[in-house]
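The complex is shown incomplete by one protein chain, all other protein chains being positioned as in the whole.
This part shows chain A:
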Amino acid sequence: MATTLKINGEVREINADADTPLLWVIRDELDLTGTKFGCGVASCGSCTVHINGQPQRSCIYPISAVGDSEVTTIESLDSPEAKAVQAAWQELDVVQCGYCQSGQIMSAVGLLTQNTKPTDEDIDSYMNGNACRCATYVRIRAAIHHAADLLEAKA
């Protein structure tokens, strides 16, 4: 089935069954491989993208449900929140294997966009759906606080 997708500021033609999860269109058709497959059941968050600015699990999001919404992947992040998050992640050397980190970053950007000064509890509850098998959680928590500080310093 041919359809169009608004993604990373472009309109792309795609050919996929209506029930195809957005994840596989992003990865296999559009070659945007920063978004990862981890579980396929919205349990690990590795596939997190933004749909109209909100973090969503692309592995269970059928392409037919996207409609006119704007999809953003890790490759085109450029908001002040995103830049602060990526800088904080690098400053604190959060990553280990790195496979879940695109999803972690997409969620962290979502959190800071709606809450500029999250507490530990805010972070824990917002980020709990993003699993990291390397258990980089101590640093993710610290990096989100650091990103909030970077944003505050700029404001």
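Just so it is clear, contacts are C-beta pairs under 8 Å (C-beta built on N, C-alpha and C of every residue); 3 or more make two chains touch, one makes a residue touch a chain; residues count from 1.
Keep in mind that, in the parts below, contacts and distances are computed from a predicted model.
Engineer: Among "Iron ABC transporter permease", "Glycolate oxidase", "Lipid-transfer protein" or "Xanthine dehydrogenase family protein molybdopterin-binding subunit", find the name that the UniProt record gives to the complex chain excluded from display.
Structural biologist: "Xanthine dehydrogenase family protein molybdopterin-binding subunit"
Engineer: Considering the whole complex rather than only what is displayed, give the residues of chain A touching the chain that is not shown.
Structural biologist: On the side of chain A, residues 1, 15-17, 20-21, 24, 27-29, 31-41, 43-44, 46, 73-75, 77, 86, 89-90, 93-102, 105, 123-125, 127-128, 130-141 touch the unshown chain.
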